[in-house]
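Structure in structure tokens, see below.
A single protein chain has been omitted; all remaining protein chains appear in their positions.
Moving on to subunit A:
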Amino acid sequence: MRWAFLARRLGFYLAAAAAAIGLNFLLPRLMPGDPSSAIVEELERVSGQQVPAETLMSIRAIFGNPHANLAQQFADYLRQLSHGDLGVSVVNFPVPVADLVWQALPWTLLLVGTTTITAFAIGTLLGVVAGWKAGSRLDAILTPFTTFLSSVPYFWVALLALWIFGFVLGWTPLSGGYDADLPQGFSLAYAVSVLHHGVLPAATIVFSAFGGWLLGMRNMTVTTVREDYVLLAQAKGLSPRRVMFRYAARNAMLPSFTGFAMALGGVVGGALLTEIVFSYPGIGYLLYESLQKRDYPMMQGVFLLITLAVLLANLVADLAYVLLDPRIRARG
């Protein structure tokens, strides 16, 4: 029963991944223009003369021939992909896209991953406490305050924080993810510089994200507290903490958990605004750069990575949900 469920989910996600890979190939080719022609045009514009035939050949060898048969192109694309080859970046020529992505990925995972988890943990915990005693002083202060927080645009919070703490007070660096003067590696000084650069972007993300979790969890807790099983748990004379967490919060967090899993999938896409404001060397910043400079192979690579990460996160969420809610198992 459980294995059949697992196999079914796995099959669904494999199909979805295949579709994503196919779309990732097709979509850029449906758009007008292609990287080869763009480069050729650029070269011709700069040099003022026609590109020699050999140059055209080598450009097409690297960035693909737009006139080649579509099936042939797709076969090439799949072959490259199977080697982990995402093509060559136009802007950072001739660095492979895969290298750039692997370079940016740890930064994004570190910054956005930890902050997503932290924001979820803080928001959920405070939400339970606020919802448990709805109408208490804590709830009366916390809930309107976080409603206000969630409605403030993130980029504004980030810019304000950067201006105050980075520029006016000078407590944190203005941009980047590490001190460029230090050799990269596992040294204490380098780790400290990473933390020093990361703390402000991280704080702004947690600051703007925890409110949403709090409100969701608070409202679910308010409804769950009225459930009979919570009443019965109280009648059993269990400690208030046990009633609150094992009975109320454990059930109230089920919907929140779905949102959390989705958020984890989004982590790989990076926090676009954060990384732009703080010039943080993550995936979001990479995407931003490639969009600005029309670096098609890079965009394609980043999109594929994001899609696969979201699918993976959904799969993990599905499986974890089965562990969290026994009723799902029965329904399969």
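Simple rule for what comes next: contacts are C-beta pairs under 8 Å (C-beta built on N, C-alpha and C of every residue); 3 or more make two chains touch, one makes a residue touch a chain; residues count from 1.
As a convention for this text, contacts and distances are computed from a predicted model.
For the omitted chain of this complex, the UniProt record lists the protein as "Peptide/nickel transport system ATP-binding protein", which is one of "Peptide/nickel transport system ATP-binding protein", "Response regulator", "Polyvinyl alcohol dehydrogenase" or "Carbohydrate ABC transporter membrane protein 2, CUT1 family". The missing chain, though absent from the display, is touched by one residue of A:R9, A:H196, A:R250 or A:K293; that residue is A:R250. The residue touching the chain not shown here, chosen from A:R29, A:R79 or A:K236, is A:K236.
Taking the complete complex into account, residues 227-229, 231-240, 242, 246-247, 250-251, 254, 324-327, 330 of subunit A touch the chain not shown.
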